[in-house]
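For this view, one protein chain was removed and the others were kept in their places.
And now, chain A:
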Amino acid sequence: MSDLIRLNAADLAAKLASGEVSSVEATKAHLDRIAAVDGAVHAFLHVNAEALETAADVDRRRAAGEELGPLAGVPIAVKDVLVTKGMPSTSGSRILEGWIPPYDATPVRKVREAGMVPLGKTNMDEFAMGSSTEHSAYGPTHNPWDLDRIPGGSGGGSAAAVAAFEAPLALGSDTGGSIRQPAHVTGTVGTKPTYGGVSRYGSIALASSLDQVGPVSRTVLDAALLHDVIAGHDPHDQTSIPDAWPSMADAVRRADVSGLRIGVVKELDSDGFQAGVRQRFHESLELLAANGAEIVEVSAPNFEYAIAAYYLILPAEASSNLAKFDSVRFGLRVVPEGGGTVEEVMAATREAGFGPEVKRRIILGTYALSAGYYDAYYGSAQKVRTLVQQDFDAAFAQVDVLATPTAPTTAFKLGEKLDDPLSMYLNDVATIPANLAGVPGISVPTGLAPEDGLPVGIQFLAPAREDARLYNVGGALEAILVDRWGGPLLSQAPDLSTHELMATEEGVV
């Protein structure tokens, strides 16, 4: 495989800036990789036919002496939840099949303005509802570490693309863990920024009070560099925070945990987590302590109610947001036999266009918002949200950041939890509290679980607006671990080109 695809975004950017490599060469290397392995991985729903043209344009601008951003010329994959001019945007749903939006989501616009090269759109659970990508209408993505296993979700496509060296960077979105949990199961890095830190304009809404767009990468520095590109105030998003942000990349470059107080959330360090997940978590904490961090146990008693609150708030908001898929303005239209009223057409369209998980959550949300039940369900869930925030406030009064395992288990087998929605929902037990409270979180690889050899991540959480703390602690831990491993974790992942060749010979692919 080409060495260019093995480069981190920061290293590739340096070679692009020095002229050692052109963006066309880098983009071509990644397109070749996609052609070689994506039949097996299925991270992409669409590959951008204009990628090489965009890359050539960046090369021309660089040659002309134009001042370019730090990631100019670096290819990037875009989660299909973000609308893109000129590229289909489906959010993993049949109801939007073939739809080409007339505008770019703000994070996509910023990535383009930074001279980055969109490679295509990545697979996801339909409308970001899921933890495995198995709810995509276009078939699941496969985990590059073991193609029989889930890549996490909803942003499994973005995480798998980065883990399989199909892209150095990707954009994701995180409503209850959709950036962090895929990072955990694929040995990659993912950040959910502070709510309002990155614009949601053009991100096809799942739950508007929880959704946040963020970076997906192989290193903490790369995530920080992308975070710096996409963050910032956007008048198109009413919930966008107007504050200026410090450089996240600087936080990684100056990473130092001496004197940093790290709180371990007692309730998320329990027997409910796989042994290897906990083992790697505690090893990482010991390494941080050996480098000067102070490890403190903290309690967040209301976190155990977070999942219940989340599965009331999310369906309620989703059922409202997805009302826009009415067969009138975009997407599919299905007319019942013999015709029908606009409402009958809408009902037939939504029956044909939505998958089972989307229907389940819309019905659930409609129920939770029904007259007579509103206070008991949605109102109570909003109260739990206050309690979870209070737990965070109390914890952050004692410590600078919190640490938890990112998810309870390593990647499970495709199909294993598909028929058991409640068990699937439990994947997000450690990631959901951050979305309810709006605080930022990052998942960083901590090694492989000894019992199954699959990747495991650690999650750090910081107070709202303190995203830089995540990059400090994440960058410091990554440096210590990579040094111990003698190289990045992903260099231990199986060689997919061999796998694909074998699969082809066996007639599987």
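Here is the rule we use: a residue touches a chain if its C-beta (ideal position, glycine included) is under 8 Å from a C-beta of that chain, and two chains touch if they have at least 3 such contacts; residues count from 1.
One rule holds for everything that comes next: contacts and distances are computed from a predicted model.
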Review point. The chain that is not shown, which UniProt protein name from "Aspartyl/glutamyl-tRNA(Asn/Gln) amidotransferase subunit C", "Receptor family ligand binding region", "Phosphonate C-P lyase system protein PhnG" or "Molybdopterin converting factor subunit 1" does it carry?
Key: "Aspartyl/glutamyl-tRNA(Asn/Gln) amidotransferase subunit C"
Practice item. Using the definition of touch stated at the top, determine which of A:W145, A:F281, A:Y305 or A:Y471 touches the missing chain. Key: A:Y305
Review point. Looking at A:S209, A:S247, A:N291 or A:Q492, which makes contact with the chain not pictured?
Key: A:S209
Study note, to complete from the structure: The listed residue (A:G65, A:G259 or A:G339) that touches the chain absent from the view is A:G339
Revision key, fill the gap. Contact residues on chain A toward the hidden chain run 99-103, 194-196, 209-210, 235, 238-242, 302, 305, 308-309, 311-312, 319, 323, 326-333, 335-336, 339-348, 350-351, 354, 356, 359-360, 362-364, 366-367, 370, 373, 376-377, 379-387, 389, 421-422, 435-439, 464
